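Quick one: the structure is below, and I'll ask about it shortly.
The complex appears here without one of its protein chains, the remainder shown in place.
Up next is subunit A:
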Amino acid sequence: MENTIYIRLRHRVEVKENERIRLKDVALIIAPENILPTLENLCIYEVTKEDKNTIIIDGMQVIKHITFQTNESEIQLIGPPQTIIEVVYKKSRLSFPIFLIVWFLLFIGSAFTIMNFHEDVSMQLVHQKLFYLLTGIKDSKPLVFQIPYSIGLGLGMILFFNHVFKKRINEEPSPLEVEMFNYQQAIDQYLVMHENKERMKKIHDR
């Protein structure tokens, strides 16, 4: 088993347009020393304009390339059966005005939705009543109660998302990060199933 080549495909790789993808870009390789350099620089794929954003490189494709190049027969594929290649066209940074628009969209939106929510559940009445129940004082505008309530509203959101203006309370990922991860995973899974032609076999392909 001395000549066994172990290949572990990476899950997700970013490349530039018109780049030649070499094996070492998409995979971790363990192989006998004499063939390792050739394997690392083995060209797996060449990115063209028609590829658009994503390319899926299937493990079988990789094995085919390797056997074609080196005549090695023992190849062990470990880990994910395919790599998702994301073609990054020139760094598309968002312009500042658009960012500002989104910021104000969220700001104004959440300001008015919280007001709608308060009206919806008659929060003012509840607050007045609660204030009376607890203090015995009738006050139509119990601001002593409501101002800390409003500040607490923001604190609660920060607490939930585990962000205190960039400083973390602890090292575990926040639900937002977990959610972003799940979303990315779902997209990746979709891409693997739909963009990978080797994964599908339809009736009229036969």
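Criterion: a contact is a pair of C-beta atoms (placed from the backbone, for glycine too) under 8 Å apart; a residue touches a chain by one contact, two chains touch by 3 or more; residues count from 1.
We take it that contacts and distances are computed from a predicted model.
Participant: Considering the UniProt annotation of the chain absent from this complex, which name among "Stage V sporulation protein AB", "Sugar ABC transporter permease", "YCII-related domain-containing protein" or "Lauroyl acyltransferase" applies?
Facilitator: Missing chain, UniProt protein name: "Stage V sporulation protein AB".
Participant: Return the single residue from A:Ile30, A:Leu106 or A:Met193 that touches the missing chain.
Facilitator: Candidates A:Ile30, A:Leu106 or A:Met193; residue touching the omitted chain: A:Leu106.
Participant: Quickly run down the residues of subunit A that touch the omitted chain.
Facilitator: These residues of subunit A touch the chain that is not shown: 92-94, 98-99, 102-104, 106-115, 117-118, 124, 129-137, 141-163, 165-166, 169-170, 172, 175-176, 179-180, 182-184, 187.
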